[in-house]
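Just one protein chain is left out here, and the rest sit where they should.
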Amino acid sequence: MIPQTEDLSAFAVSCRRIRKFYGVRSVLTEVNLSLPAGAVLGLVGLNGAGKSTLIRILVGLLKPDHGTTCLLGEPALQLSDAAKARLGYVPQEPQSLGWMSVEGMLQFIAGFYPNWDSEYMWNALIRWNIPPSQRLERLSPGERQRVALIRVLAARPAVLILDEPASALDPVARRDLLREIAVRAGDSGTTVLFSTHIVSDLERVASHVCFLNRGRIVLDATVDDLKETHARLTVARKAADQFSAIQEGEISRRRLRDGGLSLVLKRPADASWPEAFRSAGALETLSLEDLFIELTDRPGAEWFVR
Amino acid sequence: MRWLRLGTAAICGRLYFTVLLLMLLAWWASCGEVYAALASAFGRNEVAALVLDAGNLCFGVWLCASYLRLAQDLQQLRLPQRRQVLAGALTFIVGLLGVLPCTLLAALHWAAGDVLRVALVLPASFILARLWRVGLRTWPLLPHAAGAGAHPIPHPARAVSPLRALRVVLGAPYAPASWSVRVLQLLGLTATLVAPALLVVAAGRPLNRIVFKLLLHSAEFVGYFGAIGVCWIWPLARAVTLFNPARGAVSELALLPGLGAGRARLLQLCLVMIGWPALGLLALTLIALGAVWWEGLPQATYWRVLIQSALIPLVTLPLVLGQMARPRAPVTWSVAALMLSQTFCFALATWSVSWNILAIVSLRWLTIGVAAVVLSVMVGFSAHFYWILARRPHPFVEVSS
Partner (left out) sequence: MDSEQFIIQPGSPEPIYRQIAQQLRRLIASGRLAAGEEIPSVRDVAGRHAINPMTVSRAYGQLELEGLLERRRGKGMVVAPLRGRAQSADRRLQQVLPLLDELSRQGRELGLPLESIIERLRALWEMEK
């Protein structure tokens, strides 16, 4: 979590203490996020966890009920033109400018961005098989999403914010997109934030990951650290009594059907796992997907927000 | 009976149907009055039957289109007993539009020809509804559909001025389009304006002179109103529904660089949204004044036309700004219907108020007072909503309640 005194404008994308209500329903609660330049953040959450809402707040399209956001050093709701020229955003279902043709829309948008890369645009259109003179609203959802991605990528932004970019893409296009993100993050230090269900994409290309569950951030760490410092301990029923109290470093626990316990533990970066855990049961490191499933709110699970 | 109920509920399950049904019954009642009036005055009353046919036809086409859509939906859902449901719905339609009016007319001893014509409305509605649905399916496939060409901007990428950018993002009919498309749009507008009047002129020769004049003026009024709908109400309704977050167009407008910030953008947006429609409104007013002059109508008519034309923006702008300021933006046709109904009410008021009351001093001041209050309410609402919009960080921010 970010310390309160740190200046938000030092980060490429950041928000502090965001709260958002739809009526009486709380969609986001005390969300803090900060992304340094060049990082690639993957936002994971169930449907309805508030990912799209959070992304829209970060970009300045939605006003939070409480809290501040900062994008490229400026408040997100009052972005200057210079900041907007360095920002690329793709909504979940791109639907704007549907009446224009692919080529027409891209030419129109190109006029706004000083860093437009026409060559990349044409290469991508050819590689992804998109007919340039077809009207946008007549394209399939997958093609529409691809066109929207080409639009933001050709503008060469410094910050790229994608809301479920791979949801309508086939595996080849998805791999292409990840490759593009990876290369841009490396070459030009582009900061990327994308939300996704597909956790394996995240493990490939993201440097930071953030789990969002029911409007709260449940986990926020770098991917490498996550895998090294988190583990799952499965305790048999006969040993479960020893673990009735909350253990040091415990994040969540779940009672198994046979009476045993499944605990998710976190250790400090430079320490090793205590021996008590090793001998009590099976201690295994988790993939990100398993970790996320363990940390998601399910009936019978208790979890602790750090 | 169960299938009848199910079929009826399937077609007309929503609240607005009750409203439309009431309107239909009111239409019938007014036709009856017209009939009675004409019968006692002139002894000829085909006009009443014509008017009744017109009302029934409109309602019938809508009802039959709903029925056809229901049939298509049920077939795609592969419901096991869809034939019964459809039969029930069909019975309802035939009863409402065929059996009921015909028995009413026969009981009131109308001429047999009239009853037959009313009965023929039902098959005519079915045919028209079928054509309407076919038209709806093929319209998006036409190259010049909705007035937008495939390449509105032929030049390679160049910097675009904010107003032009706004026009492009708002889409048709604001977006720049080729000359042929503009000519087509203009022709469409002209057709809407003059078609009813031409129809009356072509078909109304054998009628009585006074009745003919009455019909002609009503047709001109209808044409004028249709043209207002096409040139002012429809574009504004389309622009307002842009603010629907689900459509995603808001993000495009909000995040495009180079369009300025905050209040300036709101002003630009209003300018673009109202600019061309205002010119169209002006042109229509001039045409109406010209028509009044050509037909040599009394002077009061000029004033009525002017007042009505001034009322249109005054009445619709609070609605438009109110919808933009609200959290959830509505569907295009509901906004358009709202604006149309309000304008229609005020237009009727304008045309039915008799100038004679102004001769009486007390009533004159009362009328002026009422008019002033109504005016200030409308202007006040507009200002209030504009101020709400201006207070936002930028006009395209989504707000939730």
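Of note:
By letter and in written order, the chains are A and B; residue numbering begins at 1 in each of them.
To be clear about the criterion, a residue touches a chain if its C-beta (ideal position, glycine included) is under 8 Å from a C-beta of that chain, and two chains touch if they have at least 3 such contacts.
All values reported here derive from a predicted model rather than from experimental measurement.
Note that the undisplayed chain, when the full complex is considered, contacts A.
One of A:66, A:127, A:179 or A:237 touches the chain omitted from the figure, and that residue is A:179. When you scan A:137, A:224 or A:248 for touch with the missing chain, the hit is A:224. For the options A:57, A:206 or A:251, the residue in contact with the chain missing from this view is A:206.
With the whole complex as reference, residues 38, 40, 175, 178-179, 182-183, 185-187, 200, 203-207, 223-224, 227-228, 284-289 of chain A touch the missing chain.
One rule holds in what follows: only the chains that are shown with their structure count from here on.
Separating the centre of chain A from that of chain B, both taken as means of CA atoms, is a distance of 46 Å. Chain A meets chain B in the complex at residues 21-23, 56, 59-63, 77-82, 84-85, 87, 89, 91, 93-101, 103-104, 107-113, 116, 118, 133, 135, 137-138. Across the complex, chain A is touched by residues 140, 146, 148, 150-153, 155-160, 165, 168-169, 171-172, 175, 245-252, 254-262, 392-394, 396-401 of chain B.
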